[in-house]
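In what follows, a single structure is set out as structure tokens and then discussed.
So, chain A:
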Amino acid sequence: MSNSITFRGGVHPLHGVHEGKAATCGQAVIDYTAETVTIQMGMHLGAPSTPTVQVGDHVKLGQQIADPVGFLGLPVHASVSGEVIAVGPVQTILNPAAMAVTIKNDFKDEWVDGLEPLGDVETAPVEKIIPAIKNAGICGMGGASFPTHVKFAVKEGQYCDTIVLNGAECETHLTCDHRLMLEQSKRIVDGLRAAMRALDVKKGIIAIEDNKPDAIEAMRRAAAGREGVEVMPLMTKYPQGGEKQLIQVVTGREVPTKKLPLDVHVIVLNVGTAKAIADAVIEGKPVISRVTTVTGHVNRPSNLRVRIGTMADDLIAACGGISIPEDQVGKIVMGGAMTGFPFPNTTHIPLAKGNNGVVVYSEAEAVDYEEDPCIRCGRCVEACPIGLNPFKLKYFCDAGDMKRAGEWCVMDCVVCGSCSYICPAHRRLTASFKAMKDKIAAEARKGKG
Partner candidate 1 sequence: MDNRFVKGLLRDNPLLCLALGVCPALAVTTYAVNGLALGVITCCVLVCATLVSCLLGKVSSEKGQLALYMMVSAAFAAVADLIVKANFPELSAALGIFVPLTAVSSLVLSRAAFAVDNTPGEAVADVLGMGIGYLCAMTVVGVVRELLAHGSVFGAAILPGGIPSIALPAGGFLVLGVLMGVFKAIVGKKDEEEDAQA
Partner candidate 2 sequence: MKLHLTPAPHVHSPQTTRALMGNVLLALAPCAVAGVVIFGAPALVLMAVSVLSAVAGEACWQRLTGQKVRVNDLSAAVTGLILGMNLSPRAPWWLAVVGGLFAVVLVKGLFGGLGDNFLNPALAARAFLLVSWPRYLTTWAAPLAADAVSGATPLANPSGYTLGQLFLGNIPGSIGEVCKAAVLVGFVILLCTKTITWHIPVSLTLSTLVFCGLLGYNPIAAVLSGGVLFASVFMATDYVTCPMSTKGQLVYGVGAGLLIALIRKFGLYPEGVTFAILLMNVATPLIDRYTKRRVYGYEKEAKA
């Protein structure tokens, strides 16, 4: 059943406990609407949008509350109807003071007028689809948050012949895509068809890891009879969901270094993004909610469909609060275990469009390992899906040797975390490469600027 081809390297985190997904993959998604929502202006990759509402305004559900800024800019919409109670910087997962609009929910959920649904995806006018995507404020829901309409902007001389829907969800603990594929399979295929028609692409492949057989079944049923859509099961291995690895396994092509997937005529979309596209095209609705997994040491681990901007402490409260005493909580992570961002000593953090999970770890699970010397066992070299030489790169990064780190292709590192996961000496390889990549990128910008 499963696709026997796989990419080089990769690891199997928490393989024994079904990748930490057992707790939530069997339950249906629960709807939850919080009291207040704090919608950040910079949820997408690119310049933050500028708010167009003041404190005290009354906003309707789906009303645009911020204008896009710059080429990668996206409009931001209210995810609840109610009254704006604050417009100012708030602590977010990565940025201690990010501009955000806080709205108090009046639970009326009355939609703003002026939405323009385009009807069924097969008959919707092709040229209207991409503008609809932009107006709906859609960006990558898998975690990268890259604005989808920019990804669809195919320059002349370029063409796209395959769209791959990323249902791999190789990250640990997260099951939101899995549940979405089970419960919204038709809507996801609609989104894929809309994208295929918009870009005139003949082939759409939905890639799903074979540790989700029920999802594969559900998507196959939904894809039956739809033109050019097929489902491809993949071997379960982290980081199968990475863009480069997915393209390599599904289409057999390799994205050349410093190039984009479009240069090998492929576009990769997350299943959540496809569903958002379908909502935008069929009902003309912007992105106001998403499914998020809340798991780890919470009393009722579950998948919640929540409004964008819901606070993390509300999410945890909705799952029955933290199940272990507060001093035993070691770490809370936004996202999966391999690429998630740790919470900074507070759970009062708003959810962005790209945040797909909140996981609570106990003190035992969150040990700060001390870096032992490298024993050159070669496990990190075997694990790296890109074929880099992590142990050597780590020496260059520690020595701050940007020239040689660049020569040994640190810029090609996809920061997937496999090397740090597998290293017996607990060396923080991924963190060093991420820091070095940021340093080299900053240097390049400064050079250009």
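Keep in mind that, in the parts below, a contact is a pair of C-beta atoms (placed from the backbone, for glycine too) under 8 Å apart; a residue touches a chain by one contact, two chains touch by 3 or more; residues count from 1.
On the choice of candidates, all candidates are chains of the complex that A comes from, given by their letters.
This one's a predicted model, so the numbers in the text were calculated from it and none came from an experiment.
**Student:** Sticking to the defined contact criterion, which numbered candidate from 1 or 2 is in contact with chain A in this complex?
**Tutor:** Only one option touches chain A, namely 2.
**Student:** Which chain A residues qualify as touching candidate 2 in the complex?
**Tutor:** Residues 11, 13-14, 20, 172, 244, 248, 254-257, 259, 326-327, 329-333, 337-347, 359, 361, 365-366, 368-369, 372-379, 381, 385-389, 391, 407-409, 412, 415, 417, 420-422, 424-426, 428, 430-431, 434 of chain A touch candidate 2 in their complex.
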